[in-house]
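A protein chain is absent from this complex, but the other protein chains hold their places.
After this line comes subunit A, so read on.
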């Protein structure tokens, strides 16, 4: 297990540690890192965690797939549902969910619709998103894009597809967003959280091989760095062994 730890492996481990036994959650659209995190949590400390809310329960993929909407990944799962049940889950909410987008802003709002221009005259049109409910009906969610640059971390998103903390506590209350919202932002460079007073994003820790100064340089807004920023605790021997031997057998997270 001496091979270098990849940035995606570090992301998986950070996310897995925050998922608790007995919870219900789903991976979201960009499933690679979230599914690996869920699987790792189930292997290590959360055997009763249920994967559900995306039309299947407790899949057992033989390896990691970029999308879970693929019967090669779902061939083994405990049960399947339809969009009718998803309608209900979306109202009842989950314990956790994952999101990422074209732009992520200083309050954890996510844009998947357009960059520049307007919705119907966009400079760049994005894919949009299907589920806009889990971000606020679920107990919490995580933001986990697999790139972190000053172009996808911007002060203000051009369009809010997935609301995070909007412009802070007052706006969040006014919009009826009563749950925690985004808890952590985990990227290949660092972990961010949100100031409990202002709900603005701030740097929490940097992964091995990164400096706070570099992370700030690759972020389009002030991360509120003051003093020394701790290093993200790297994967333990056990976490890395289980991740590579039982979950990511084909090395997708290191590719």
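One rule holds in what follows: a residue touches a chain if its C-beta (ideal position, glycine included) is under 8 Å from a C-beta of that chain, and two chains touch if they have at least 3 such contacts; residues count from 1.
Please note the rule applied: contacts and distances are computed from a predicted model.
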Report summary line: Of the listed "Glutaconate CoA-transferase subunit A", "D-inositol 3-phosphate glycosyltransferase", "NitT/TauT family transport system ATP-binding protein" or "Nitrite/sulfite reductase", the name UniProt assigns to the chain that isn't shown is "Glutaconate CoA-transferase subunit A"
Query - Contact residue for the chain not shown (choose from A:10, A:133, A:152 or A:187) - result: A:133
Query - Contacting the left-out chain in the complete assembly, out of A:17, A:125, A:183 or A:202 - result: A:125
Query raised in the report: Looking at the whole complex, which of A:25, A:163, A:188 or A:235 touches the chain that is not displayed?
Result: A:163
Query raised in the report: When the complex is taken as a whole, what residues of subunit A touch the one chain not shown?
Result: 29, 55-56, 62, 66-67, 69-72, 74-77, 80-84, 86-87, 90-91, 113, 117, 119-133, 135-137, 159-163, 166, 172, 175-177
